[in-house]
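One protein chain is absent from this view; the other protein chains keep their places.
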Amino acid sequence: MKLLKFELLKLRKKSRGWLGPILVFVLIMTAFPLTVEMLNKDIDQSFLSVLWIATLLVMMLATEDIFLEDFNDGTLEQMAIKHNSLSGVITIKIFVYWLLIGLPISLLGALYGFGITSSADLAIQLIPILMITTYIFLNVFSFGNALSLTKGSILGILITMPLVLPLLVVLGKVVIAINLGMNFLGFLFLLLGILSIIILVLPIIISFVIKAHLE
Amino acid sequence: MIKKFIHQFASPKTYLFQVDRAYPYIFYTSLSIYLGALFWGLFLTSEDFVQGNSYRIIYLHVPASFISQSLYLAMAFASAIFLIWKVKLSAYLVRSIAPIGAVTTFIALVSGAIWGIPTWGTWWAWDARIISTLILFIMYLGLISLHDSFTDNEKADKFLAILVIVGSVNIPIIKMSVEWWSTLHQTASITVTEKPAIDPSMLYPLFGSIIGFTGIVVCLVILSSKLQILKREKNKSWVKDYV
Partner (left out) sequence: MKKILVAENLSYKINDTKLFQNLSFSLNEGAAIHILGSNGSGKTSLLKIISGLTKQTKGEIEKNYNKDICFIGHKNALKQYLTVEDNLSLLEIEAHGNLKSFLQLLGLDKLLDVMVANLSYGQQKKLALLRLFLNNSDLLVLDEPCVGLDKKSQDILCTFLSDELNAKKALIFSSHISLDISAEVLQLDKA
């Protein structure tokens, strides 16, 4: 759709918008093995935790001005006048952010997984998990950004972080499941289920919040 | 029909006066119930087979955690009423429950930690129920800071209500966390469907303490809501007469 093309164009050209988070991710994931080697601890066990944390932080960074910029320069206003409900626009925007930031990070994360643990199974299992997780994070943090649109995005993102922590707990269980090689598909479907609910519900809520801000 | 009923009771002024009248009764009744239950539980029951005397902190910990979750559900309910019927009093209530909820959750966490020392050997563990309760605590603080960061009160109320409802996904997680994951916490001893797994001599003081604690917390919420109402309606004439 046209909207998709537009949002893609906007984000693609704004190189600090997508390159920044990816580079931060690369930085964290590269720094991790260096520090761990120096401390001589077991890399495999802590790798996955560092991966989740890095993903979390990078997604927070990525959504820092997902709506802020459009709000400040008036684009959001025009969209609100043109479309009755903003949820379509929001869904597409988040999808574009995921395409340019979430997807590369998932692939990179899996690559790092392979590089650090030398287990191809793990790497392949990581790809879908990371793809879904980054998408969920993106949605929730966009909600946070929308909440504090006029007050600076940090407050909103910090406030919605507690909503994401239960997901981290689930991810922790995924770690165990992966290590013991059991029930991986079950967790995947659980994550998919959570994602589908979030994709349907959150854009509507975010649209409501943004409309309230525009008043 | 429902709309008229709600709008009748939705005036902050009516609420304030009714609550002022009821307050002393609620306060003294619940205080006596709680102290009575506490006395019974602390002095008149025997030791637990496994835990010795240290289990007695149950009379603080269980009411506190139960209340902290119920307060959140109350906030979610009030938020829904505010969003659907635009009753301003609901918004005031949500904002006034938030700090009380935070305090209660804090008490639950600390009393749990104290209980943990003799029973689990540690005052902190990263099990699912503790983490979700900690998340609840952070959420309460986040709600308060979100609301207070806005100068426009109408927007603040709306966003608070939305955030409360979105965050209520945490409550089922807390409640079910002991069922879904194997944790340090024991599973529920008191359920609606089965016979309680706890000895009757401890059950009754426990019920009493829950009821009494609820009453005390209701009093705190009343005080907090009075503060909110007076603050938000301070330009109205009846407030000037009241104060």
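First chain written, first letter: the chains are A and B, and each begins at residue 1.
By our rule, a residue touches a chain if its C-beta (ideal position, glycine included) is under 8 Å from a C-beta of that chain, and two chains touch if they have at least 3 such contacts.
On a predicted model such as this, the values are computed, not experimentally measured, just so you know.
A.B. asks: Sort through A:Ser49, A:Thr75, A:Ser119 or A:Thr150 and give me the one touching the missing partner chain.
C.D. replies: Answer from the full complex: A:Thr75 touches the omitted chain.
A.B. asks: Of the listed residues A:Phe6, A:Phe95, A:Phe114 or A:Phe184, which contacts the missing chain in the full complex?
C.D. replies: In the full complex, the listed residue that touches the missing chain is A:Phe6.
A.B. asks: Residue by residue, what part of subunit A touches the chain that was omitted?
C.D. replies: Answer for subunit A: residues 2, 6, 9-10, 13-14, 72-75, 77-78, 80-82, 211, 214-215 touch the chain left out.
A.B. asks: Residue by residue, what part of subunit B touches the chain that was omitted?
C.D. replies: Counting over the whole complex, subunit B touches the hidden chain at residues 152-154, 235.
Just so we're on the same page, only the chains that are shown with their structure count from here on.
A.B. asks: Measuring centre to centre with CA averages, how many angstrom lie between subunit A and subunit B?
C.D. replies: Inter-chain centre distance comes to 33 Å.
A.B. asks: Residue numbers of subunit A touching subunit B in their complex, please.
C.D. replies: 143, 147-148, 150-151, 155-156, 158-160, 162-163, 165-166, 169, 173, 205, 208-209, 212-213, 215
A.B. asks: What does subunit B use to touch subunit A in their complex?
C.D. replies: Answer in residue numbers: 128, 131-132, 135, 138-139, 142-143, 145-146, 149-150, 155, 158-159, 162-163, 166-167, 169-170, 173, 181.
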